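The next block holds one structure in the form of structure tokens; read it before the comments.
Excluded from the complex is one protein chain; the other protein chains are retained at their positions.
In this document, chain identifiers A and B correspond to the written order of the chains, with residue numbering beginning at 1 in each.
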Amino acid sequence: MTDTLQSLIDPKAKLGRRVQIGHGARIYGSAHIGDDCQLGDHCIIGHPAGGRWSNQPVVLGSGATIRSHSVIYEGSEFGPKLETGHHVLIREGTIAGPNLRVGSFSDLEGDCTIGDFCRFHSYTHVGRGSRIGHFVWLYSLTTLTNDPLPPSDLVAAVVLEDGVVVCVGATLMPGTILRRGAYVSAQSTVSGEVPAGAVVSGPQGRIVSHVSFVMNLEHGIRHPWMGHFSSHYPEEAQPRLRQLREAILAGRDEFVRRHLHKEGAS
Amino acid sequence: MTDTLQSLIDPKAKLGRRVQIGHGARIYGSAHIGDDCQLGDHCIIGHPAGGRWSNQPVVLGSGATIRSHSVIYEGSEFGPKLETGHHVLIREGTIAGPNLRVGSFSDLEGDCTIGDFCRFHSYTHVGRGSRIGHFVWLYSLTTLTNDPLPPSDLVAAVVLEDGVVVCVGATLMPGTILRRGAYVSAQSTVSGEVPAGAVVSGPQGRIVSHVSFVMNLEHGIRHPWMGHFSSHYPEEAQPRLRQLREAILAGRDEFVRRHLHKEGAS
Partner (left out) sequence: MTDTLQSLIDPKAKLGRRVQIGHGARIYGSAHIGDDCQLGDHCIIGHPAGGRWSNQPVVLGSGATIRSHSVIYEGSEFGPKLETGHHVLIREGTIAGPNLRVGSFSDLEGDCTIGDFCRFHSYTHVGRGSRIGHFVWLYSLTTLTNDPLPPSDLVAAVVLEDGVVVCVGATLMPGTILRRGAYVSAQSTVSGEVPAGAVVSGPQGRIVSHVSFVMNLEHGIRHPWMGHFSSHYPEEAQPRLRQLREAILAGRDEFVRRHLHKEGAS
């Protein structure tokens, strides 16, 4: 037994000021770690990647918190205040904006873009090539697929625009496009293009409502969520959240005419 | 390469007799480890928590087996003979009775109570605030949610009473209450209050039967499971298992009248 930290840090790694590195951690030479980052026990930063990402840097912006047993590959870049749970895997070619949070046991397969202030809960699986906007929520056990004819060499990545919410256990089939503020109910399976602000539900991902009609009767709170949940974001995000909410609401009347009042719609 | 164990143990940690600590393990000062515990390689006991659980002890009763790469936060308490699989995460504020077993890759999010002799399989996700009784089974990939309007600040935790079984892949929506001995079929989604002994099934979690009608024809074995599976529990649990089974059976006739013989029920 020892009473000192046992970590393994490549001397070529670039470490900012006040970086804390946990017991058993391994930092490869490709790592560029910003100021005030905390790297948990047994995590690996800069894991070697193949192909065009080989020997490319992995950049963690300042103030990142990487919890224990997480693995981040080289060839990626994260804005400030990245936060991961435990046992998270992020593969090469991931480009993410500030304050991404990734829940425990999540698997980001790389070659993807992720906007600002995104929130992923545990066991989220983001398939290679996904394109994710700003302020997106992925709840536990959501899966973004990418192969339209498994197994094949075809790729049809998923696209999620700003403010999208994907609830627990939902599966986004290859090529799914969720437009701004779309809302996927728990356990749904979705494919194709979903219009802005739509609520989709069920095994065929049918449009059932507009997100502004989703509410909690008991507390009188209603979506879009930017109206009642914005205090969880920093000051600089507030104008963007307001604009996003207004844009989603501005499209409601047209959405209702097109998708809810047509014959046979529920 | 070394041939000795490299672990990191805070001198303030309280360790019982005959405690085995694995290679790469980290034990924080908040840890109170009972006699005869085995802590696997690369596990973390007493991980720092925030808020009111900060610097509160994590107590492992005697005879615990914590398998490798597991992480248990401070501010929790477990009865004797806790057993975890590999890569398990248990967050702060978890109060559990004796002989809890938690399968590999499970995520217990904390601030929850768990009764005696519970059995959770792999990838179970127990949302914050859940209240779980005695002798409860959670199978793989079951999820206990808690936010009724994601994302929001509302909390509607799940309540599971004694003897409940939740089969593989089921999702319990926010606020779900499963009364004593209720049985959730594989891949179901459940919400609301489910009466004692009910079997629920499908995407709307409809009541389809009473648990005492669930049987294996080939072997002539029928539920409630306490009738044919009690030998897997220690002697002191046997009277409680018998009482639990009798209580579930005692409610059957009334259940059938109310829920299965009414018009339109299947």
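To be clear about the criterion, contacts are C-beta pairs under 8 Å (C-beta built on N, C-alpha and C of every residue); 3 or more make two chains touch, one makes a residue touch a chain.
Computed from a predicted model, the values in this text were never measured in an experiment.
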item	value
Residue among B:T113, B:S152 or B:Q187 touching the omitted chain	B:Q187
Full-complex contact with the absent chain, from A:I33, A:A49 or A:V71	A:V71
On subunit B, residues whose C-beta touches the chain left out of the figure	1-6, 23-24, 41-42, 68-69, 85-87, 104-105, 119, 122-123, 137, 139-141, 165, 167-169, 186-187, 202-203, 214-216, 219, 221, 223, 225, 228-229, 232
Missing-partner contacts on subunit A, residue numbers	5-9, 11, 21, 24, 26, 42, 44, 47, 69, 71, 87, 89, 105, 107, 123, 125, 141, 143, 145, 148-154, 171, 173, 189, 203
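Everything that follows uses one rule, which is that only the chains that are shown with their structure count from here on.
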item	value
Intercentroid distance (Cα basis), subunit B paired with subunit A, Å	28
